[in-house]
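We show some of the complex, not the whole, and keep each chain where it was.
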Amino acid sequence: MVLRKNNKTWLKFVLVFTALMLCSNIAFAASESIDIETLKQGLDTVWVLIAAFLVFFMQAGFGMVEAGFIRAKNTCNILTKNFLDFCMASLAFFLVGYALMFGDGNAFCGTSGWALAGLSDKTISGIPVFAFWLFQAAFCGAAATIVAGGMAERMKFVGYLIYSFLISALIYPIIGHWIWGGGWLSDMGFFDFAGSTVVHTTGGIAALIGTIILRPREGKYAPDGKPNAIPAHNIPLASLGVFILWFGWFGFNPGSTLGVNNGGFDIGRVAINTNLAAALGGIFAMLTVWKKYGKPDLSMAMNGALAGLVAITAPCAAVEPWAAIVIGAIAGIVVVLGVEFLDKMQIDDPVGAVPVHGMCGIWGTIAVGIFGKKALGLANDGFIYGGNPMQIGIQIVGSVATIAFVLVSMGIVFKLIDITIGLRVSRDEELRGLDIGEHGMEAYGGFQIFSTS
Amino acid sequence: MKLVIAYIQPHKLKDVKQTLYKAEVHKMSVTNALGCGEQAGYEESYRGIKFEVNLLKKVRLEIAVNDNFLDGTIEAIIEGAKTGNIGDGKIFILDLPECIRIRTGEKGSKAIG
């Protein structure tokens, strides 16, 4: 067997030390501690990185869900947006975002660590900054891409590029700082384990304000306000996307432990809760849509699973499995009612970004205050354990603050884009499809596709 | 010469091809079509919105035949496609003044088959 370098170091140490022992009888048993320490750090890093890879892979999931749920003629466009927003997020979060979010600073934002310069090698949780950055950058990319779906089939590509740089560089990191970077909300005891608020409420509310400013797609609402169905063009793609997202969520939530402490007990809890909430979200969305509209609509069941995942993201580490079941089931119902409500309001969100990420992000955040347990790391026990509404109150403050900040900041961003370069493509381009107008190419060359809707 | 256009149920194509072969009609062209006829449509629902689908999937046959083959062709189509239910389809017959085989340049009746 070949000894690796650090072992050799250690061997030398032991020899010296044994010699010392023989003289002095002082057993310095800590001799090995560095090794275990390093090994532990290695395991933590590997865990967080693998989680980061999974979260990165969610980008594919978002892409496939969004593409699958819209019409064939806009497929290249949404995929290009989805692809480039991750690229932009990587750049923006490297140059600016990480510093704003995790750099030392004030209660509002960080002010150091631009381009990761001048940071210590390790983060507070003990893993290397580079590894931690990747995990966080993948989260940032997820927040950015949520919006693409809500504003699909009509938003200009250039505008989207600008938007995606800004949200990744500024808006997402600032909210992240409040909650995860030592800002004012974390000081208050606000609990968002893996980002129901930081990632999903942010993305969902940005999609909401964006799609309101953008107005509905051509033909989506009849003059009398009655919504028309604009059916999905590729359900298998969307279904694959949902599975990829669910798979990636096992990095999103369990990875947010940021290390393997306590023999993996925390991770196990997060993982089981994540899975149960997703499953129940799927089941209850299906049941709800079945009951209301007579058929088990797969697109809604899939949205339901995502809704369950979004909702459990905040509380996953702080609740019992039975609570995950309840949280997921309610999310499944919320998402169906949310889709219906938006249609009633004539807010046209082609893929359900607002109900899934926005509404269920809020629901999950508040659920912490209802079902969370102090013993599992919360500032206060949740409402059902003794009736203390304190944590619910804190959660609502955090949720409302995030919503308000996103509405205002993203509202300004979209309005500015609208005034300067324009947010929406021309009617002709929309009818023919953004693939041809914006990218000069088609998604399915050679296929005969009706573009009648 | 006549040009026969027939709309039939998609799953009846196999049967119609067989009856046509029996009637010694071996040449035809087939396209996909959506049809709106007496047959009732059905309701789809997507994300909470119901909508009526009344353009149903059909198959369109186009068969050029010499006049003496016309009746046989029609009978064969009916035999293969008929179930007695609404939606069985329809046959249109047009006059076909001219027909040319590209490979040989042959024209008229002898170019058809």
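For reference, chains read A and B in written order, and residue numbers begin at 1 within each chain.
Basically, a residue touches a chain if its C-beta (ideal position, glycine included) is under 8 Å from a C-beta of that chain, and two chains touch if they have at least 3 such contacts.
Only a predicted model underlies this, so the values are computations on that prediction, with no experimental measurement involved.
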| item | value |
| --- | --- |
| Formula of the whole complex, where the shown chains each stand for all their copies | A x3, B x3 |
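To be clear about the criterion, only the chains that are shown with their structure count from here on.
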| item | value |
| --- | --- |
| Centre distance in Å when chain A and chain B are each reduced to the mean of their C-alpha atoms | 53 |
| For the chain A and chain B complex, residues of the former touching the latter | 227-232, 289, 292-295, 297, 299-300, 336, 339-340, 343, 352, 448 |
| Chain B residues within the chain A interface of the complex | 32, 44-51 |
